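Here it is, the structure, as structure tokens.
Only a single protein chain was left out; the remaining protein chains are all shown in position.
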Amino acid sequence: MIKIVFFAALREQLDCAEMSLASEGVKNINDIKLKLSDNSEQWQQVFSNASLLSAVNHDMVDGEHPVKPGDEVAFFPPVTGG
Amino acid sequence: MIKIVFFAALREQLDCAEMSLASEGVKNINDIKLKLSDNSEQWQQVFSNASLLSAVNHDMVDGEHPVKPGDEVAFFPPVTGG
Amino acid sequence: MGNQDSSTSSQSAEISIQTADYSLADEVALLEQGNLTDGAVVTFTGRVRNNNNGNTVTTLTLEHYPGMTEKSLAKIILQARERWNIGRVKVIHRVGELNIGDQIVFVGVTSKHRQDAFAANEFIMDYLKVKAPFWKKERIISEGQSAESWLDAKDSDTDKAELWS
Partner (left out) sequence: MGNQDSSTSSQSAEISIQTADYSLADEVALLEQGNLTDGAVVTFTGRVRNNNNGNTVTTLTLEHYPGMTEKSLAKIILQARERWNIGRVKVIHRVGELNIGDQIVFVGVTSKHRQDAFAANEFIMDYLKVKAPFWKKERIISEGQSAESWLDAKDSDTDKAELWS
């Protein structure tokens, strides 16, 4: 399984803070995005946003980054701290 | 008369903090330097130092800057505050 | 490269994510305590402004991604140490609900030379702005109505961070 977490506006749009995803057929971040887009039109819309950021095990990564079982994957909007 | 003040290492080298100079024949800073250089070999040496800075009425100026009676003229080494 | 002398505090103490307020004076005292080699101390303080894009702000809520926040800030500080000769560093970022005028973020950097302290401090802030997982939600008064909205990231912040690379 892969742990997936969502933050800020994204968490509110999906009404979901955390979920688990079966790791079968999931090789990288883009695979997860595709899989989650199947959930609903709302999810599809969210994951088609090009400004969406992703992290694997607390490191910011791009769509090609590999994902393996046990990883923590995060999706969130551009950051606005400071 | 022109009021002349000296600071820091310069004041110590000349053993003089403040003096007055007759303004006759003194048109600019370079004229003052020449006049003061006549005082002694020590004064001549001090005023031949190219890094010497000068100010007229609290504004940093160069050697060509005009001087008139009543002005306060200052000579000092490069500054080292902060 | 990064000169981590004996006065450098351990990395774990360099970063604090907290809901509580902090004392600027105490933080600077800690940066200076027993540190007689670094003549320069530069601090940055970010506070909640009373307006943003022409709207009146009433409160600000800060969300973050625990774990990743600390990791990303540690990486940013390490990058700063690789670029400049700095002594001690402290980064504090508050989370939760904040009011107008409240302190949000503190960055303190000491160095033997002021140029390094200024550059490293600004670098840390610029990277924090685009790399550290914090998100701001504003409660604003717009056309007489109170409304909540997540802040949009600024292109200018992305552009500024890229100037360092």
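As written, the chains take the letters A, B and C, and residue 1 is the first residue of each chain.
We adopt the following convention: contacts are C-beta pairs under 8 Å (C-beta built on N, C-alpha and C of every residue); 3 or more make two chains touch, one makes a residue touch a chain.
From a predicted model like this one, the values you see are computed outputs, not experimental measurements.
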Left-out chain, listing which of the shown chains it touches: B, C
Contact footprint on chain B, counting only the chain that is left out: 5, 7-9, 12, 51, 55, 58-60, 74, 76-82
Chain C residues touching the omitted chain (full complex): 23-25, 28, 32, 36-51, 100-101, 112, 114-115, 117-118, 121-122, 125, 160
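One rule holds in what follows: only the chains that are shown with their structure count from here on.
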Inter-centroid spacing, chain C versus chain A (mean Cα positions, whole Å): 26
Centroid spacing, where centroids are CA-atom means, of chain B and chain C in whole angstrom: 48
Of all residues in chain B, the ones touching two or more other chains: none
Of all residues in chain C, the ones touching two or more other chains: none
